[in-house]
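In what follows, a single structure is set out as structure tokens and then discussed.
What follows is part of the complex, with its chains left where they were.
Going by the order they are written in, the chains are A and B; count residues from 1 in each one.
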Amino acid sequence: MQTGVHRFSLPDPGDVSGLALAIEEGTVDPAEIVAVIGKTHGNGLVNDYTRGYLAQSLALLIGQATGQSLDAVRTQIPFIFSGGVEGVLSPHYTVFTVSAGHTPGPRKGLAIGVSFTPELLPEDIGRQRQIDVTADAVADAMHRASIDAPEDVHFVQIKGPAFQQGDIVSSMRAGRPPITDNPGKLMGFGRAASALGVGKALGHVPPARAVAGAVLKDFDLYSPVASVSAGVEVRCNEVVVIGLSARWSGDLTITHAPMADALDISGIHTMLGGLGFAGAPQLSSSETARIKACFVKCEASRDGAVRGNFHTMLNDGDMDQQRHIRGAVGAVVASILGDTALFVSGGAEHQGPDGGGLVSLIVEHNGEG
Amino acid sequence: MQTGVHRFSLPDPGDVSGLALAIEEGTVDPAEIVAVIGKTHGNGLVNDYTRGYLAQSLALLIGQATGQSLDAVRTQIPFIFSGGVEGVLSPHYTVFTVSAGHTPGPRKGLAIGVSFTPELLPEDIGRQRQIDVTADAVADAMHRASIDAPEDVHFVQIKGPAFQQGDIVSSMRAGRPPITDNPGKLMGFGRAASALGVGKALGHVPPARAVAGAVLKDFDLYSPVASVSAGVEVRCNEVVVIGLSARWSGDLTITHAPMADALDISGIHTMLGGLGFAGAPQLSSSETARIKACFVKCEASRDGAVRGNFHTMLNDGDMDQQRHIRGAVGAVVASILGDTALFVSGGAEHQGPDGGGLVSLIVEHNGEG
């Protein structure tokens, strides 16, 4: 088995001509697509419909190419999009393919597995059920990826449901009140519970502590490889697990680094060194070409400060905190990698150290290792 | 003569308790204050009143401390504030003082001079008059700073007037139409013309090309040390020139570096090396402590791309391009310096290379040079 990673620019959430051309030219076999992860133009909040638009556009294209119905495509392939390309970031989507018939080499190859939880209702979000079904789905995806050890998992991307005010009111009237009546806050609860689910599945969070009472409270609990987004365009937790496995082949590898705070670039540089990159403070353009995909999770620190100076992100009524922090941390990582087509997602509750985040990087081997 | 540089945190544009305490404790002599430059909480656009609020608050404090009227203070001291502390940036203000009676040492000291143009009306903005009176004021401030050579000037900060829609309509009705009827665009014209004025004064732009017809057109023309903001709270161009002079003493120095684009950190690292800092990719906390003030100018590239990938900053109807670029470039510089109390200002027309910008840095000597 071999994982292919194909990154395309996204001029408009309805313009998937990049993948269309790759299919036409034979670079991507549409039948081999197993997941798509991307950044779209919206605000990344409740009323971001660019995620759903891209999902529909891609499902249409893939369905036409494979002869499947749009619904069939959407239930097989996780389309995980995060809105918000603030600052230098560039909208794009990364298509993951799996091809069979390859003989594993001496080193572990890039492995990917996907899974879906059952449907989640507004009243499930942020609660024990979401933690538990997510943990199950992560274990399932890991198994499907033939990844044996949790330490070989370097990135777990989840997209879970968000709900508009109308859905929340309907649930309340039906006697099944969600954990909050605020649609934006409900997104945060969903990210947090899902992250605890990841942590539970991978052993980062003891099962006894992966409980509803810890959600958005015990920020010491986190998974260092979890990245969770929410959106109104999905109705279950869609799970993609990426790591390394001896049963996979190919020239790609993945690793990850924590960010202790929004300015912490030391882990990234250590990670780059481990991958054989020479070049701090910024990769050379030939080094940048080795990067196949980069995933970043970050958040505005809840204590209102970065390295002793206060920030204004949590007081701002004009611009959401997520738009602030994605633009900032995205630019920091871009300035190191020399690449702006990064998946940078805000809302890192229980995903990496409190106030900090996570960087996962898929690169081509440099031919040495 | 010796320049003092005192940076204070700004919890609220009306809270100048930092300077108040420094005056009370004798750290700052209010009679020695010659200029204040800072970042406030607003959006940095036409309807940003946090700049005027801080100016009023500081003038009140300094007037009380020196026995002067508020008006007297405001006509002597440039209060140059730029709104917008996106991402990790932290609101703050830097108070510049000048004390006499010091004997110059063997190396050039940090020198500062201020000047004011005559009042500028809406119809002057972006036109030849603004270019010319700005050039005169820069020359005057340089002279007052006893800086002999243009290459010893490392930072020219200007704050010029912005106008609300009502002022523009009044000018149009009076038969004196401004260059545009759009208040936000008029701010850009003002920054551009003022920057050409700096370039003319310092020899970066040939006088024959420092003309109205070049404003927002000939982007090859720029001053590498100009930083211009506009705001409704001022009515003339207030000019602060900072550089090095053999007639000044003290332990501080200033230098500057260009940024070729929003990710260009090479010049910054070269500059840091020249100042005796060891530490790429990020200064250690003891090195960070040597930084007294940092000024950054940046802009969203007009060609819509950064290193080959398109950005969305100029298409965004929810969040102004300046909020995007300040948050991005501010975080990049903060990640190198380990400091978030940076003056980062957007709108870099004719201020540094097109699509890029400027970093000026005031630091303590490291005791070696």
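Heads up, the rule we're going with is that a contact is a pair of C-beta atoms (placed from the backbone, for glycine too) under 8 Å apart; a residue touches a chain by one contact, two chains touch by 3 or more.
Keep in mind that this is a model prediction, so the values were computed, not measured.
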item: 2 chains shown - copies of the sequence in the complete complex; value: 4
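FYI, only the chains that are shown with their structure count from here on.
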item: Centre-of-Cα separation between subunit B and subunit A, whole angstrom; value: 39
item: Touching residues (chain side subunit A, partner subunit B) in the complex; value: 9, 11, 41, 43, 85-92, 262-263, 265-266, 269, 280-282, 306-307, 309-313, 315, 318-319, 323-325, 327-332, 334-336, 338-341
